[in-house]
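All remarks here apply to the structure that follows.
The complex appears here minus one protein chain, its other protein chains still in place.
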């Protein structure tokens, strides 16, 4: 049975310039600048990218940044900690929004 | 200073039919059926809707369904439990996707 | 061709403690408390979790909570109603935000 | 009481280049190319951008693209139709994922 | 190995009415109205739907609307431009929210 999320799709990512060359090239220039070493190191940015990939449920980027982290010498424990930071934020964002619910409940109780 | 999220916007919600009457009416027919009592009770659906509202960061719907839950006699404790179920799912979804990272790490380790 | 979303990944979920034991254990303690029976029943929380899973597009959690609902005796009709509550909320959240667009249009019209 | 979503923040958007000039400039080059006229007209892209803004719950972009649509002569009815297309997709995406639930239910029923 | 995202699931989409006939039918009536020709053409709505599908990471809808665009004579270049509009919006929404960070930084600096 065919499936949508081929692991081979990732290799096609550089080819997305094909149907829209100008936008594609400009995207890669932005992406390169935003994920390459700057004030933050490549390692710091790879950990950030991994956390964003996993909180956005993007298999392609989880693959790409797990491999990038490994190639930069990031340990499994460090990667898993980045994932937990992301996961705890996801729960925290939901709970932070529950303060809006609490305000309404408290106003009604008065 | 003006702000985007007016609490008064919620009262405008029934008026969204204005610029697209047909789609607007059909939406409300679907919405009424999907959130009104059926096999599940109105109370069960209000708790589900509250959890979706808070996991989607929608202040309008947090307001609407906190009030609906209160009007249906749902207690503050029950509402907060629904929020925690949602929050724990958000963290769990991120962590479930980390199994994709773990597979790649384990393959490399071999 | 290899694919990212293996149904077998779900069995690996309890093992995510491996690279970050402390955070992993605390997550499962939170998750257990937030999805287990409390003021809300396990059945009510399973329906909430199913709705969050499907509105977040998480195949792992759709699998886990479809099975949990079935094991708790939730019928197919009840599960599908929970899904529709979630789906109608997703459309409703988008339409609720269109009140912001309407305010701008109306201000310009004056 | 202070609030997070100032309508004035939108005017600050061009200034985000300030702390990261290179990435900021490359972003705006990409953004200009991706939202400016190409094979698709500026009008078509403004409608797409409006639908993405409203399905992502971004007040800043709802403001920016409502105004852009108005300046391009897009009518209120057309804008509201773009919103409904987005809203119906949001419900549809949730329901499309319920096919994964249905497969599990049907397997169990056999 | 089994996987979650079968390409065949898409054919099951019309069958989702099965366990909740009333809500299912009303959804399809709304969906038909919201994605069918109106003030906006079917082509314009298909491009909007494609952009929403791809920004929401929904493989089923990417499949459905790529095929719909092709059947309506939309070119590969036009489709890719719609994708870039969506992608640039996603980056832009994140950067627009960084104005909230900038305000806090600037207040502290004073």
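By written order: A, B, C, D and E. Residues from 1 in each chain.
In this section, a contact is a pair of C-beta atoms (placed from the backbone, for glycine too) under 8 Å apart; a residue touches a chain by one contact, two chains touch by 3 or more.
Quick caveat: nothing in here was measured; it's all calculated off a predicted structure.
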Chains in view touching the one left out: A, B, C, D, E
Missing-partner contacts on subunit D, residue numbers: 1-5, 16, 18-20, 23-24, 27, 30, 56-58
Where the unshown chain meets subunit A, residue by residue: 4, 6, 9-10, 12-13, 15-16, 18-19, 27, 30-31, 33-35, 38-40, 44-45, 47-49, 51-53, 55-56, 58, 60-61, 75, 77-78, 81-82, 84-93, 95-100, 102-103
Residues of subunit C (touch criterion as defined above) contacting the omitted chain: 20, 22-23, 26-27, 29-30, 33-34, 38-39
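Methods note: only the chains that are shown with their structure count from here on.
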Common touching chains of subunit E and subunit A: B, C, D
Chain pair showing more contacts of the two, A-C and C-D: C-D
Subunit A and subunit B: spacing of chain centres that average the CA atoms, whole Å: 23
Geometric centre distance via CA averages, subunit D-subunit B, whole Å: 19
Mean-CA-position distance for subunit C and subunit B (Å): 10
Per-residue multi-chain contacts in subunit E, two or more chains: 3-6, 16, 18-20, 23, 27, 30, 33-34, 38-39, 56-58, 60, 77, 81, 84, 87-88, 91
Chain contact topology (line, ring, star, complete or other): complete
